[in-house]
Each structure stands twice: as structure tokens, then as C-alpha cells.
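The complex appears here minus one protein chain, its other protein chains still in place.
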Amino acid sequence: MRRVAKLSAACIATAALALTATACGSTSSQNDSSSSASSGGGKGIKIGLAYDVGGRGDRSFNDSAARGADKAVKEFNGSIKELTAKPSDTEADREQRLTDLASAGYNPIVAVGFSYAASVDKVAKQFPKVNFGLIDSVATSPNVDSITFTEEQGSYLAGVAAALKTKKDHVGFIGGVDVPLIKKFEAGYVQGVHDTNAKVKVDVQYLTHGSDTSGFSSPDKGKAAAQGMLDNGADVIYSAAGSSGNGSIEAVHGAKGAWAIGVDSDQYNIPGLAAYKSSILTSMVKNVDVGVYDFIKSVHDGKPLTGNQVYSLAKNGVGLATSGGFIDDIKAQLDAAKKKIVDGTVKVKTAP
Amino acid sequence: MNKLTQRIDKERLLLGIAAPLLAIVAALVVTALVILATGKNPGSAFSDMVTYGSASDSQVYILNKATTYYLAGVSVAIGFRMNLFNIGVDGQYRIAAFFAAVLGGALTTPGWISIPLIILCAMATGALWAAIAGVLKVTRGVSEVISTIMLNSIATAIIAYLLQPGKLAELQSGGTVISTKPLPSSSYFFQINTGAAGELWGFIVIAVVVGVAYWFVLGRTRFGFDLRTVGQSESAAMASGVSVKKMIATSMVISGAVAGLIGMPTLLNDSHQFSNDFPTGIGFTGIAIALLGRNNPVGIALGALLWGFLERTTNHLEFEGYDKEILGVIQGVIVLCVVIAYELVGRYGLRRQQQRVGAELAAQAATTQKQEVA
Partner (left out) sequence: MANKDIDITVRTGTVHALCGENGAGKSTLMKILYGMQQPDEGTITVNGETVTFHNPADAIARGIGMVHQHFMLADNLTVLENVVLGAEKLYGIGAKARTKIKEISDAYGLNVRPDVLLEELGVADRQRVEILKVLYRGAKTLILDEPTAVLVPQEVDALFDNLRELKAEGLTVIFISHKLGEVLSVADEITVIRRGTTVGTVEPAGTTPKQLAELMVGSELPTPETQESTVTDVPLLKIDGLHLSQTDLDGVERVILDAISFTIHKGEVLGIAGVEGNGQSELVEAIMGIRDPDAGVITLDGTDISHAPTRNRREAGVGYIPEDRHRHGLLLEAPLWENRILGHVTEKPNSRGQLLDIKAARTDTERIIQAYDVRTPGIDVTAASLSGGNQQKLIVGREMSHAPKLLIAAHPTRGVDVGAQAAIWDHIREARREGLAVLLISADLDELIGLSDTLRVMYRGRLVADADPATITPEELGSAMTGAAAGHLEHTEDSAEDHEDDAR
């Protein structure tokens, strides 16, 4: 009897498996297109945004992309659909996110973050009529606009500012995850510091390593790392760590005379960080919003951008924010450094 | 007498099904309340989950995900059967996948040599990594929970150190993705093309084989019996002649070897390289799935499929405007409910069985007495 019960359970399970394995029925996109046809979707441009881990409200990188899209929606009168990545995502989840957007009729679709590189390439091939924007990485499909920035150049200027502002000749750098993208920030920053004052010591710390991407979304880790650096004697800390940077800014605000350098957005003007703004020296602004806006506008105008758009210091794709006026006194030195990068006298390294 | 045996058995089966069912129903109720609290309609959310989850491409997605999850669940369950809490499955599969990817990228042999080599390399790496915790426990009495948590972090650090350009990895185009050398296409595992629904990973076959082997070894071999004995009562196992220490070390190694397989569907069927966005945390998912499946090979399969279904459909719930945190709520509630439900049903079952045995014996006694009188 026992055996029979087990056997029949096994049979049922196999049958169930077989039933699913035949992949019967229509695909979800077919289901969706029928349902979205009825729902209409409103007028104007339908923008799909697939955020990286952290999403809208990270007061940094993702927010910057959101601003670009918001601006486009205001101007072109459309709608936005936003989806956000999880740290446990696999390729399939990212593909699903983009496919969901594309099959529901969103066009253009902006994939925010380098982890979408492979999935954008794959989904773009399935939806050749949809325009995709990819931030921070490069994809090869003809309907993809790869939007990249020269973070190392902006970070170089941040390094110059840090070296000029430090009183203890000791500064710090906090990276979210030790991926190549963030290493560009580190390389530029360290070079900027040392070109300005070779005596300044730079502490470098990454919050997480390798495939653990939680370093981009853990303010607690950022706070602990910044506190450690402050205790160690650093008085200017530059964080390129997504929303983890919020924690580091909070820690810096608690130390008298210390400065934080923000990243991606002009963090002085982010409402959520208003309490700490007196400690935000400047921000290495990465104008993701400009890239996103330019891309959406091009699609709206019927001339979609494709290929690789590099937003460099020369094109004002990156730069230092001046809100708060804390770096007004060193403007001359910063302008000089910028000029050297733009005219090529200084080559900024992309890897430390 | 025979009839009673049947009844008890049928009951046991019913009780076995009742627990997870109870858990899932309770989880649904709690989730519905949560959705209601966010001001949305839970009914349409559930119906959307069912429609979307039963679409053919969703089915393929679920099966692919379940393949990975199943291996994770089995790996954890092997430890559970021994009363070992192998939290280190997470680190074991990542470090195993990493070295297997490095080997796979370096191999230029034909596929029928490369693929088995890659899989063996992953199993060996996972086994070795788990063996550290096993040996520590046996020789020094270090709790495997503590040591495997530490080993997870060490695995992360080792991978981070080696996954650098110039060490064992290279920078991909675009300069943002860093990965091991991609496998040659000859080393790709076979896939089943289901047309518009996508590719079904061939590794599902290996997962089924692992499940059958798990069932067979545990239920049908001397080794499996010894392993279960240790899990049920260490003192009885020792008295019955099982070398408990040897069993602990061995089962840790086996658990690690299966853990080594977890990354293989992704590596051989999907990414074909180990990059810094290789999925993490599946070892912990495995714990939940092993709990859900009650360490039973079929149960784990159902748990893995359910997990895949939930991920697929809640991803889409976000698209429909529900909060994306719903997934975490459902998963957490299910695991919690499962643990509670098993405990409740288990106690109820034992009490019922004792009552039945008692009633049966009383009835037997009554008939013998009657016979004696007659």
C-alpha cells in the first residue's frame, strides 16, 4: 500500500511536470498585447524605465535617470512605467522586465545600469521596432542607444576638490561594489587627489565584492564604512555607492569639519538629504538625466539615437555641482584642471 | 489489521499534503490582507498571477528557475536529513560555479569531454568547500552553522579577488561587465526549443536524475539508512554501529557536491560565463524550498516550482502597479506558515496515531475476550 501511494504520487508529479513542460497555451506577451489593446494606454509617448537595484528614490544614480524621464514626460505629454531590479536577479528576471515593457507597447525603454547589457541586447533583437536606451554599458543591437559617461574625468575634479579642502591631508573613497564601473570613479579620484597634492593619503574601501551587489543599496554599510574612515583621520569622503552613499553622508555630517562628496545627482539639492546638506561639499554629477532625456527626445522626434553616446567632461556629461557654494573659493584651480582634461594635457586613468 | 494499516497510511499521505496546503492557504490569506492594506484588489492580483504564470513563456521561465532551485533544495535537504544546517550552500555553489567557469573557459576539448569535466569540477569544488565545515565539526566540534556562514563570506572574497582583469577574469566590451573567459559554444548544455516561449534548459534532466538518486540513496541503500538514522537519533545511531563523525563529514561533502551543481544550469545553459552579476543567494532560497518540500524529493520539486511561479508572477505584479515587495511578503509568510503547519500537523498526526493504535488494541482485546467467553 505504501509503495502504491508513493508510486502514484510520483506518477502525478511526473504528469504535472510533463504538462507544464509542453509549454501549452499562448505566451504572456500574446496575452498582454490583447489586454493592453483594450486598456488603451493613453496618449503621448510611453516610456518604460527598468531601474537598477535601489530604484527611484535612491537619491543618486537611478533618481538621475528618473529626472530625465520626468522632464521628457512633462514636455512630450506621455506616461512612465517603472520597474526595479532586485539583488537576487538573474538574467531571466532582467529579460522578463524588459520583455514585459516592450510587449505592453512601451517605447522607448531605458535600461538603467550596466547589468542590463546582455538582456537589452537579447530583448532588443526580439523587438526590433522598439528603441532601447542602455545606461553605463554598451550593447551592439542597432536599436539600442548605449549611453556612457566618463566618470573618471568628473571624479578627477572631485579628487582635486578633496585635496584642496582636506585639512588633515587624508581623504577617503567609498565604492559600492568593486566592479569596473566604480573602479573608474576610484581611479579618477585618486589621480585627481595626487596630482593636486602628492602628500594626501587616500583610503579606499568597497562595501561589497564581486557578485554581491547589495553594496549599492545598503545605507547602513555606507555609514559604517564612512565612520571607520572618519575615525581613521580622513576628513573628505567621496562615495560612489548608489543609495549606500546616503549613509556615508549621514556619518560625515556627524563629524565636525568633515566634508562629503556626493555622486551622480547634485545631492545638495536632494530633499531627502536636506538635513545633511551643510556637509555636502559638492557632488560629482553624472548627467544621466541629460542622457536619458536626449535619448527620449530623439525617439519622440522620430530620429532615435543609436550606437554609443559618450557623455564626457567636455560635453558636460559629468562635472562638479556648485550648490551651496562650498567650492567657490577653489573655482580657479578646478577650472584649470578641467581645462587640462578637456584639452588632453591630463589623461585620466580608467582603472586604478 | 491490514485494513488499519491502509487507513493509517492513507492518513499519513493526507496529513503530508495537508501541511503545505494549510501553509499556502494561510500565506494567501495574509498576502491578500497585505494587498488590501495597500489599497489594491487582491482578487485581481491573484487572477493576474494565474493568467500570467500559466502563459507558455512563464512556464519555461518557471521550469528553468525551478531547475536551479530544485538542486539547491536537495543540497540543503541532504544536510537536513542529518540534522545538519548547511547554510554554506550559498558559498559552495558560487565558488564551485566560478572555478567550473574558469575551467570551462580554458578547455578546448570537444563538448562531450568538456561538459562532464566542468560539472565534475563544480561538484568537487563544492564538496571540498563543504568538507572544510564538515572536518571542523568532526574534529573540533565547530558548529556547521557558524563555519558555513563564515565560509560564505570567504567564498565571496576569494571570487572577488580572482574575478579581476589579469587574474582569472577579463573585461567585457563596454568596460562595465567583468567575467571569466566565456565557454566555447561546444561546451553549452543542450536546450529544448519551445518556440516563442523560449528555451527550456536541458539541465532539468540532470536535476531529475539528482532527485531520483536522492530518493534512491536515502530510501534504498544501507548508506542512506545510516544517514537517516543519524538524523533521527545520534545516540541510537552510535549504538547501532554507525560512525557518526564519518557520516557527518560524508554527508557534508555530498551536500556540497550537489551544491556545486546549483550554478551549472545558469553557467551551461544561460550565461556561459561567471560574471559579477552571477545570481547570488540561491543557497538561502534552497533552505526555504527544502523546508517547504519536507526534504522529500517530490515535495522539493513542487516547492521549487512554486518558488519559480511566485518570482515570475510577482515580477509581473510590479508591472501591474502592485508593490514589488509583495514577493518577499508571500515567500516569508509561506516559509513561516510551513514551519508552523508542519509542527501542528505533525503533533496532531502522532496523537491520532497513538489513539488509533490504542483503539485497535482495545478492540483486539475485546474480540479475544469474547472468543474466550465463547
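When the chains are written out, they are named A and B in that same order, and each has its own residue count from 1.
Going forward, a residue touches a chain if its C-beta (ideal position, glycine included) is under 8 Å from a C-beta of that chain, and two chains touch if they have at least 3 such contacts.
A quick note: this is a predicted structure, and the numbers were derived from the prediction, not measured.
Partner chains of the missing chain, restricted to those shown and counted over the full complex, are B. In the complete complex, the hidden chain is touched by one of B:A106, B:A157 or B:A236, namely B:A236.
Against the chain not shown here, chain B presents residues 1-2, 4-5, 8-9, 219-226, 228-229, 232-233, 235-236, 238-243, 350, 353-362, 364-365.
One rule holds in what follows: only the chains that are shown with their structure count from here on.
Residues 1-2, 5, 9-10, 13, 17, 20-21, 23-31, 81, 83-84, 86-93, 96-97, 99-101, 104, 114-115, 117-118, 136-140, 146, 148, 177-181, 184, 208-213, 350-351 of chain A are the ones touching chain B in the complex.
Within the complex formed with chain A, the residues of chain B that make contact are 5-6, 9-10, 13, 51-52, 54-65, 94, 156-157, 159-160, 163, 165, 171-178, 194-197, 200, 266, 270-271, 275-282, 285, 298, 301-302, 305, 311-312, 315-316, 318-319, 324.
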